[in-house]
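Every protein chain of the complex appears in place save one, which is left out.
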Amino acid sequence: MTVLFYICAALAILAALNVIRQRTPVYSALSLIVVLCALALVYLLLGAEFMAVIQVIVYAGAIMVLFVFVIMLLNAGKETSRQRSRLARWLGVPLVTAFLAEILIAVWSQFPPVAASPPPPPDGSPAAIGTLLFRSYVLPFEVTSILILVAVLGAVVLAKKEF
Amino acid sequence: MNLEVLLPLLLLPPLVGAAVNGIYGRRFSQGMVSLIACASAGLSMLVAILVAWTYSTTSTGPAPFSHSYFTWIQAGDLRADVALYYDRLTLVMTLTVTVVAFLIHLYSRGYMEHEGGYYRFFSYLNLFLFMMLTLITAANYPLMFVGWEGVGLCSYLLIGFYFRKQSASDAGKKAFIVTRIGDAGFTVGVALLFWTFKTLDFQTVFARIGELPPGQYAGTLTAIGLAIFLGAAGKSAQLPLYVWLPDAMEGPTPVSALIHAATMVTAGVYLVARSSILYAHAPKALAVVGVVGGLTALFASTIALAQNDLKRMLAYSTISQLGYMFLGCGVGVFAAGIFHLMTHAFFKSLLFLAAGSVMHAMNGELDMRKMGGLRHKLRITHATFFIATLAISGVPMFAGFFSKDEILAGAYEGPLGQTWLYWLGTLTAGLTAFYMFRALCLTFWGKSRVEPETAHHLHESGFKMTGPLLALAFLSIVGGYVSWPRALGGGEAFDRYLEPVFGPAEEALRNAHVHNPEGLSGGALMTFSVLAACIGIGLGIWWYWKSIDTPRKLAQRFAGLHEVLIHKYYIDEFYNWLIVHPIHILSEKFLWRVVDQGAIDGVLVNGAGEVSTEVGGVLRRIQSGNIRSYAAWVLLGAVLWLLYVLVIH
Amino acid sequence: MVPLSHYLALSAILFVLGGAGFIIRRNMISVVMCIELMLNGVNLAFIAFSRFRGNLDGQLFVFFVIVVAAAEAAVGLAIIIAVQRNRDTLDLEDVDSMKL
Partner (left out) sequence: MGTFSETTVLLAVAAVKIAFVLVFLLTAIAYLTWLERKVVAHIQARWGPYLVGPHGLLQPVADGIKFIMKEDIVPLEADRVTYWLAPFLGFVLAFLSIAVIPFGGSFTFRGLRIQAQITDVNVGLLFVFAVTSLGVYSVALAGWSSNSKYPLFGALRSSAQMISYELSLGLAVVGVIMMAGTLSLRGIVDAQSGFWHIGRVNTWLPHWNIFAQPLGFFIYFTSAVAETNRVPFDLPEGETELVGGFHTEYSSMKFAMFFISEYANMVTVSCLATLLFFGGWHGPVFGPALLQVLLPVFWFCAKVFCFLFFYIWMRGTLPRFRYDQLMSFGWKFLLPLGLLNILLTSLAIAWHEAP
């Protein structure tokens, strides 16, 4: 279990690095899929089996397919190496590093890495999630459905040929 | 089914009808539109009957029924529910309103056939019915106010129905603005009520009025009563706020019949009657109601004497009759006021509808001087108009006689009765009979003065229109029999029926004001009023049947008075001079030039624009349009903020 | 048992890598993918907290995040297609004015 987590974590970080390193969007997308699958495994280790499957079906199986699809459709090649934003160019890396350092400090101070035994894992089965979703989270659920409807309409209108 | 389910069902059909016709009506055929509208009005009427039956059979005694459906407003102490209230007064009102409304819906099918905006008309009409029923069945003042404003809106929309006509849209605005003055009074009254009683629910307010220490709140209660009466006077076109109603005749005739004769304008009377207990504890305010009512009755009937436009004449007659109702309420016989409200709804809507039928036949001509002799061509219209005229003139055995007589008797011997109010009312009754018979003679009797091309296609309206006329004529005859006067050996059943509603108020009034006029008995009072009516009728027939020479001579003799009457006492001109013109000047000279052009346009609008331009010129440098820069800025912000959080903790 | 902070550290690293990608990359599609990466970092934190607090609500949030991400991807990619069609570029830095 423990080993598996670190393997997955390493895989995810390496793949994520590859996402931002690659200049060809297809490779970025493929690396991102690897990240997603590695995270799905981590979810499984955390006892969230339903979310793991959803992660693969929806994220890797639908959203990322859309990305790959669009990349293929637009035939997106390598990006050129021009930098116009001076701010991003000079401050980018130091800022990112500082940000990561700050978050890690915050995490370490708030949740010291001692092996305290956590409470029993919640029941992550579809039935439990469904019950919670349709009891406590009905309103967000319905609102989300409207959001999706709007997104669908928006996507159709935006991607239409003639404006 | 029980009442709490049935009552919303009473309101629902017209709302649904209005929505369906309003949204989809454009695509429907005329038959479909009128079917939906009439069906919803008819359904509402059936439900009203069902509710009345259920209430009468199941409830324990005459106790009012009230049910709160959900909380509508909740702010501090103020709480207004969407709650409906039902007692015998509501019963009478709902039945009257729905029956008349249904008949007028039926009539409109024929009347509006050749007008544009058929679906729009029926949608408004249904919406009006919904609002009117809301007003009647509301269980608290705020909800009642919703209905109150709703009927006002519908009235505005329907007066201005022919909105391409300048005079019609002006009349709509005038009605809206003048009633607005009254509504301000209503609002103030309701606010005062809340301030005094911390609630606006009818039952609670009425209960708490009784518990007040006597005399302590008299001033407040009088203020409340006057403020609320201001609202009622605006809606019911009483002095001094009556000026909108004659102009409101610009709307289609069924609208005049339904809104401006039978239902909406009586809302003020209903409001006063509903608040009867309040007025019983504010007798000064009630006295004002009575005096204003009596004066309005006389005043409007004198104007009606000289009107040549049939509908306008009827409008002044309506104002006069509304004055009667207020007179009844004002002297403390609320039941009589409501009784007259009911009979008046029948015969006045009949008068309007018959006038509409005449108008239909005359190609829209309304000048009575160009009519005459129509009885040969328009037989049914004539017959029904005649019946209604008899009813309004107070001829015995017709509906108006009973109700008017009750009010006059009340004015004499009611708790707040005054002898001079009685004579005022009797004089008005005579005038009413006179001008109504004048109209009858000018329109239907005598020689025809119709212009030849109009006379050519003079025709009786179809059954779509005459049917409702006949139904209303029937009601105008029998409508009064529900309350056979005591003087004729009856028991005034209607009054006794409303006893549970008005009893406490009348009781309180009687206890406080012992008013025992001596002299005239009930029979004598009745005789006087009948006599007045007879004189009026006789004069009317004598002067106007065969020729109109006598009145012409009279008019020449009293040219000054005639001028004044023709110009309706120059009230409109007076208001123009007093209010409209100053506002005009103020608006143009100060508000427009100084406030709008100087302050708002100059400083606020252009100034804001200039400041924005300046500031934007500086800030623009940040907006490079390069999203990666933005991202870096966001990140910088996040880093700094986290740093701050970390340092603080 | 892996302590919570390790999960959170992984989550933070993914999030920051996504943010870094946002700044480094210029291809619009890549940038949107970097946003997805950030969202995934957050999702991991949610699920880790859900596990270590023993209640399910965190997973529900992830559910909603995924749904919103789907909507975002659909609209975002549609916008990218529209931009590409109208300006013939996928470079983020070429899209810096609000009118054509």
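Letters are used for the chains, namely A, B and C, taken in the order the chains are written, and counting of residues starts over at 1 for each.
Just so we're on the same page, a residue touches a chain if its C-beta (ideal position, glycine included) is under 8 Å from a C-beta of that chain, and two chains touch if they have at least 3 such contacts.
The shown structure was predicted, so the numbers you read here are calculated from the model rather than taken from an experiment.
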{"item": "Neighbouring displayed chains - absent chain, whole complex", "value": "A"}
{"item": "Hidden-chain contact residue, picked from the options A:Leu4, A:Val65 or A:Val156", "value": "A:Val65"}
{"item": "Among A:Leu73, A:Ile105, A:Val138 or A:Val156, the residue in touch with the chain that has been omitted", "value": "A:Leu73"}
{"item": "Contacts of chain A with the absent chain, listed as residue ranges", "value": "26-27, 30, 33, 49-50, 53-54, 56-57, 60-62, 65, 68-69, 71-73, 125-126"}
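In this section, only the chains that are shown with their structure count from here on.
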{"item": "Rounded Å distance, chain A centre to chain C centre (Cα mean)", "value": "6"}
{"item": "Touching two or more other chains - residue numbers and ranges from chain A", "value": "84-85, 88, 92, 95-96, 99, 103"}
{"item": "Set of chain B residues in contact with two or more other chains", "value": "624, 626, 628, 631-632, 635"}
{"item": "Residue ranges of chain C in contact with chain A within the complex", "value": "1-10, 12-21, 23-27, 29-30, 32-34, 36-37, 40, 43-44, 47-48, 50-57, 59-60, 62-64, 66-75, 77-82, 84-86, 90-91, 93"}
{"item": "Chain C-touching residues of chain B, taken from the complex the two chains share", "value": "624-628, 631-632, 635"}
{"item": "Residue numbers on chain A that touch chain C, as the complex places them", "value": "1-2, 5-6, 9, 12-13, 16-17, 19-20, 22-23, 25, 28-29, 32, 35-36, 39, 42-43, 46-48, 50-51, 54-55, 58-59, 62-64, 66-67, 70-71, 73-74, 76, 79-80, 82-85, 88, 92-93, 95-96, 99-100, 103-104, 107-108, 111-124, 128-129, 132-133, 136-137, 140, 144, 147-148, 150-152, 154-159, 161, 163"}
